[in-house]
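Apart from one protein chain that is not included, each protein chain of the complex appears where it belongs.
First chain written, first letter: the chains are A and B, and each begins at residue 1.
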Amino acid sequence: MVRLTKIYTKTGDKGDTGLGDGSRVAKHDLRVEAYGTVDEANAVIGLARLHVDEVLDGILARIQNDLFDVGADLCTPFAENPKYPPLRLAGAKTLELEQEIDKFNADIPSLRSFILPAGNPAATHLHHARTVTRRAERIIVQLKEDQEISQSVLEYMNRLSDLLFVLARHANGKGKDDVLWVPGE
Amino acid sequence: MVRLTKIYTKTGDKGDTGLGDGSRVAKHDLRVEAYGTVDEANAVIGLARLHVDEVLDGILARIQNDLFDVGADLCTPFAENPKYPPLRLAGAKTLELEQEIDKFNADIPSLRSFILPAGNPAATHLHHARTVTRRAERIIVQLKEDQEISQSVLEYMNRLSDLLFVLARHANGKGKDDVLWVPGE
Partner (left out) sequence: MVRLTKIYTKTGDKGDTGLGDGSRVAKHDLRVEAYGTVDEANAVIGLARLHVDEVLDGILARIQNDLFDVGADLCTPFAENPKYPPLRLAGAKTLELEQEIDKFNADIPSLRSFILPAGNPAATHLHHARTVTRRAERIIVQLKEDQEISQSVLEYMNRLSDLLFVLARHANGKGKDDVLWVPGE
């Protein structure tokens, strides 16, 4: 169990830090970059929660909890005989996102161009969260180049940015207030 | 023409994705990083729009549209005989930004120190947008190390962060409410 008490320990003042399994790496290690960026995406989802309706707030609260499962998964390197069974993100979490994408997307007209990331506060913050989630996804994919990564994490992050897009449109009057990109205008 | 319908396709679940010309690259490819970060800057400009006056809102709306031209330019590698003529960012877009910088800067006292990125909501969000735009610029410059990049894109992004600075000061009572950095205080 994680415990947070005194908060600062000074052990990281030289630039190295601990992973979930206790091993030490540099703070700019890709693994730390990965869960650090998931943490940032989580915070920006928190900002979106300040503006959405109750239904969306419930969905985003669950996602915020999920993202700590993602972080727990990412902070624990795969090992042959781990001392304790590591927490891995459940694959069912992605299914849940897909069902929500389908449900909210059903109400929204399809698009013949991109939409500006703008509109009301809820929609705009959801677009912001979408882009930071995609930045986290990119780093996780980079980490995958030389470390084993849970496939569930990759799928979850990929689907999450799509759900955030659909929720942004939903929040913008079910797409009614979305403004289309006009190429080269 | 871009079409957005079902939104999630699962084709990117392994970590690779498609560019504008259909070629596949890793999601952490610098080109994807570049337009992905332009997308993020665009979203943060959307946040600023929630707080600015009508004149600035019009300018930022146009810039949001321009940034999809930037993204279209970046997502399409330069090629000898492209199947279709690619969309490239018009150089005139940068001129427009320069005229706006000059116009808004004329009203504002020059500075003998940096200003804190603070003040009213409009100014602060414009500062935020300024810093994310500069992050996008840095990645585009990095991409330029091994790929051809439109010079218009480099100039546009460089000028855009300067316009956002001037607009931030304009929004802060034409610089009256700006607080100066006091070195070593």
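Throughout what follows, a residue touches a chain if its C-beta (ideal position, glycine included) is under 8 Å from a C-beta of that chain, and two chains touch if they have at least 3 such contacts.
Quantities reported herein were computed from a predicted structural model and do not represent experimental measurements.
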Considering the whole complex, not just the chains shown, which residues of subunit A touch the missing one?
1-8, 10, 12-15, 26-28, 32-33, 36-37, 39-40, 42-47, 49-50, 61, 64-65, 68-69, 72, 87, 90
Note that subunit B touches the chain not displayed via residues 98, 101, 105, 110-114, 116-119, 121, 124-125, 127-128, 130-132, 134-135, 137-139, 141-142, 144-145, 151, 154-155, 158-159, 162, 165-166, 179, 181-185
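Basically, only the chains that are shown with their structure count from here on.
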Distance between chain centroids, defined by C-alpha means - subunit A, subunit B (Å)
22
